[in-house]
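Of the protein chains in this complex, all but one are displayed in their positions.
Naming follows writing order (A, B and C), and every chain is counted from residue 1.
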Amino acid sequence: MTLLADTFPSASRQTAQPGDPGLAATPLRLIDADGHPGADPGRLELPPAPVLRELHRRMVLGRSFDVQATALAKQGRLAVYPSSRGQDACQVGAVLALRDQDWLFPTYRDSVAILTRGVDAPEALALLRGDWHCGYDPYQYRVAPHCTPLATSALHAVGFAHAATLKGEDLVALAMLGDGATSEGDTHEALNFAAVWKAPVVFLVQNNGYAISVPLAKQTAAPSLAAKGIGYGMPALLIDGNDAAAVYAAVRAGVERAASGAGPLLIEAVTYRAEPHTNADDDTRYRDRAEVAAWRARDPIARLAAYLSARGLLDEAGSAGLAEEAQRLAASVRERLSHDVSVDPGELFDHVYARPTAALRRQRAALLAEVADTEPGEDAR
Amino acid sequence: MTLLADTFPSASRQTAQPGDPGLAATPLRLIDADGHPGADPGRLELPPAPVLRELHRRMVLGRSFDVQATALAKQGRLAVYPSSRGQDACQVGAVLALRDQDWLFPTYRDSVAILTRGVDAPEALALLRGDWHCGYDPYQYRVAPHCTPLATSALHAVGFAHAATLKGEDLVALAMLGDGATSEGDTHEALNFAAVWKAPVVFLVQNNGYAISVPLAKQTAAPSLAAKGIGYGMPALLIDGNDAAAVYAAVRAGVERAASGAGPLLIEAVTYRAEPHTNADDDTRYRDRAEVAAWRARDPIARLAAYLSARGLLDEAGSAGLAEEAQRLAASVRERLSHDVSVDPGELFDHVYARPTAALRRQRAALLAEVADTEPGEDAR
Amino acid sequence: MTTALHSPAAAGSVLAGTAPAGTVLADTAPADAAPGPDAASPAPVTMAAALNRALAESLAADERVVVFGEDVATLGGVFRVTDGLAARFGPARVFDTPLAESGIVGTAIGMAMNGLVPVVEMQFDAFAYPAFEQVTSHLAKLRNRTRGRVSLPVVVRVPFGGGIGGVEHHSDSSEAYYAHTPGLRVVSPGTPADAYRLLRQSIECPDPVIFLEPKRRYWGKETVALTTDGPPIEQALIRRPGTNVTLIAYGGMVSTAVEAAEAAAGEGWDVEVVDLRSLSPLDEATLTESVRRTGRAVVVHEAQGFAGYGAEIAARLTEQCFYHLEAPVLRVTGLDIPYPPPYLEHFHLPSVDRILDAIASLEWE
Partner (left out) sequence: MTTALHSPAAAGSVLAGTAPAGTVLADTAPADAAPGPDAASPAPVTMAAALNRALAESLAADERVVVFGEDVATLGGVFRVTDGLAARFGPARVFDTPLAESGIVGTAIGMAMNGLVPVVEMQFDAFAYPAFEQVTSHLAKLRNRTRGRVSLPVVVRVPFGGGIGGVEHHSDSSEAYYAHTPGLRVVSPGTPADAYRLLRQSIECPDPVIFLEPKRRYWGKETVALTTDGPPIEQALIRRPGTNVTLIAYGGMVSTAVEAAEAAAGEGWDVEVVDLRSLSPLDEATLTESVRRTGRAVVVHEAQGFAGYGAEIAARLTEQCFYHLEAPVLRVTGLDIPYPPPYLEHFHLPSVDRILDAIASLEWE
């Protein structure tokens, strides 16, 4: 009995176990924080140069969009905005690793991922602006509707992917999760169903260190979130989430593996939320400015830019052109979201059921009559 | 990328990992299926002879109770009975390992555990007989109310135990779970909260191979249920659940560890449900008779009896005395549960709130008036 | 006060998911459950068998239909409603899941997004609660969230209600939770013929349907041809015409209401029985037409009365028929207590006597 403490794995074990990437203390990286090649972990393949350049370009564009959206939120043009800043590599790397036919299941924080998948900016921001819940057509972009309840969409991803298997479709679902969301029961059920069904799903946990104010240490005692894969019989990778190349390579590996029928993969990407939880949050209440500054210095875009520049893959002209493209994007976002919002109260009743019920038709008519009664420009009280 | 399959741990890994008891393919055992000492795993301590004899005695009594309860259910004297048979070692071993001040959180299948903890038989069977939901006083026996929703009581155990920590009480909670119940979100949340809080909880999963008709392979792809501990940073043990000595030693180790402040332990005990799910189940629909027969041959009581007999710790006189004690218990259970049930409809209103509301008082009066109107012996229609 | 009961808990009582043993079980034998060569010709059929036939025919008719849940495949469901389906349609169409209700509904949502038509089973009413967030925040709302682009033709089958001698958590009536949630349809059949028709219609319906199967009626037989012809999914039915009072029921209470109406005839009241069938949306037209005609109404359900579904019926009828009412709309419901244990459940449940008492108190001057 006295031997017990020795034979149980320590609850805080942080040392790497060979063959257990999920337990590895050092996240895999292909390009290190200074833009040098990472120690080759022998597991991930460095993406080819055109992919690296596109990763960089999309991160620059995403950042510009993110900064603009943050500003719009501060001006009251958006109801709220949860910034992706700092997590650029995760969101861009993961999305670019998807094939056309694959599906993205994003969270409320993944606006840059949604944009990178091709969703038009105002559509991507409708939820956060407040004109409708989901502003884009999921089938057009193969992007599931984002929304705020945590972890619930991971189960949708598993069901979606398993349906593809049942129908014989070649399609992988990428389920995005935050570190905090891994504590929810639905995350457990999603990982378990996926593993049992060998569903073609890649789970990407963006471990940005916090769930609003709650740090990871209060969220879990696990050696890593990737370690959770073991309890589901699911392989897992712990990667550097600020290394776009590593994110791309890991997700791409997961997609290929899943598409081959080998089942799901869990990826924990270690990153950091550079901004407060949302524009309305006051993060000085719960995190050190020094910590924030240190992470901001580990910027995923600068890292990839350094790597590309050193290899002649990005020159000043290229950078300037890109900066201009990013500004154009921001300007267009600003302009298109600074118009007054037009809403149609009649639409409130149109999508509750496939066909509005008699009761909804009555309520619709009553509301429209009420609105017609109101002076133009005056709100219904 | 082609290396992927090699570097990911296989989803079906069954080989032992030194230092990872949770992953061990061979469950720890102290006494093997033939009653010989198990290969010494070096982790668990064989309980002393008096404990072994008491384990045997209580299993014999528990079995007798269980057989009698099964018979009563078939006669319609119980609404339903989920038998503990085959899981005797788990239920008796775990309960005897608890200290007086510790708390048991049983499931609907754990009648023998409840009995072994000292609950009077009719009280232990009230839920299953149908005269009230929980028939015993939880505080008298330090046994939480059993009921049927799966996994929910694991969270109660964690809260209970953590409250003890906050209050400075020396007390451990034993949370019982079935293999099927591990798939529920609540199991995940319970393991996670316990690990983060270092709550003094021992989780005992009785892996009896089935959740009603669903075999473990459709429940999880994990190498073992004990392996789930890793994802919570919780130590785990995989043990032979038909070896009462191993169950006792593992739970006792967990209790001591938890009481010392070192946090929770997860134990997976591999066992088998010798009877159908309940008396109303038809298990021929989903399992082979050969499988059932093979497991019935690995009877936990016979195993310990063989061990004790070989060591002169159990002789014929002792066996005969014990058989008589068991018969007396069965007879008393039979007799006390063959009486007609007396119920008080007025009680329906008494415990909904601390004090019945005005509305409940009115409903109570109306019901009692209605009952008074009804001929004695005639049911309200 | 103590009442001695001379019979043990109701025969056919169940815990944690098993069909009643003995004679009742015989009704679910494959021979009965499997669709016969001519499904439309009248033959005695239980509600369980009618549901089984509806599932089988939906699976056969539409390859997008999948049936899954706990114990639905190999075992055929704890009430045998899915008996034989896995063998007939194979593991890609009918399969067992891990034990996790949120997982079942959550993955059903994802499958529906990807073009399938999932019909899932919650093993018992109270065991659907772990799925409540998926049902309320997603199943009900995804169509609206996406401006109608995502359609979720999911059916969630829930064996519901009491009267079967089940232990705690096996007899809840949870219809009010679902009916209050916009975006869901809530349906409950009262007869085998309706069970068949409504389940087939629910599977064909583009909206998510919470399909509440009254456990206590699973084994009741009706000699009837099973057909999808007849009233559409959201129409209430007059089960028995009458002139003096409208008695409103659904699910397991329909038979009780009809029985009460027959008994009331003996006492001189001509009772009209309306079977709602669809709780949401509600067929107000049939209901208000009846009540304006009779001038009196009683609504019956097993669920607790307080803030129960019957309150909506009473409130709405009062709003719309106020000047036709001779007396307030009354409710005969379960007591405002947690569902009682088997030996006490008959004190809780609406009975013919209680319905007659309510009718008697409707100001007959």
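Simple rule for what comes next: a contact is a pair of C-beta atoms (placed from the backbone, for glycine too) under 8 Å apart; a residue touches a chain by one contact, two chains touch by 3 or more.
As the structure is a prediction and not an experimental result, all values here were calculated from the model.
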Which of C:Thr97, C:Asn144 or C:Ser351 contacts the chain that the document leaves out: C:Asn144
Omitted-chain contact residue, chosen from B:Gly35, B:Pro138, B:Gly318 or B:Gly346: B:Pro138
Touching residue (missing chain; options C:Gly84, C:Gly308 or C:Pro350): C:Gly308
Residue among A:Ile212, A:Ala294 or A:Ala320 that touches the chain left out of view: A:Ile212
Hidden partner interface residues of chain A, rising order: 74, 76-80, 82, 108, 126-133, 147-150, 180-181, 183-186, 211-214, 218-220, 276-282, 285-286, 340-346, 348-349, 352, 357, 359-360, 363, 367-368, 370-371, 377, 379-381
Missing-chain contacts mapped onto chain C: 102, 126, 129-130, 132-133, 136-137, 140-141, 144-145, 168-169, 176-177, 179-180, 182-183, 280, 282, 303-304, 306-312, 314-316, 318-319, 322, 325, 327-331, 336-338
Touch list for chain B against the chain that is not drawn: 132-134, 137-139, 144-145, 147, 149, 152, 154-164, 166-167, 169, 173, 185-186, 188-190, 192-193, 196, 347, 350-354, 357-359
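Quick note on the criterion: only the chains that are shown with their structure count from here on.
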Greatest separation from chain C - chain, by CA centre: A
Approximate Å spacing (C-alpha centroids) for the pair chain A, chain B: 42
Whole-Å gap separating chain B and chain C, where each centre is the average of the chain's CA atoms: 34
Multi-partner residues of chain A (each touching 2 or more other chains): 185-186, 188-189, 192, 196
Residues of chain C whose C-beta touches two or more other chains: 97-98, 100, 102-103, 130
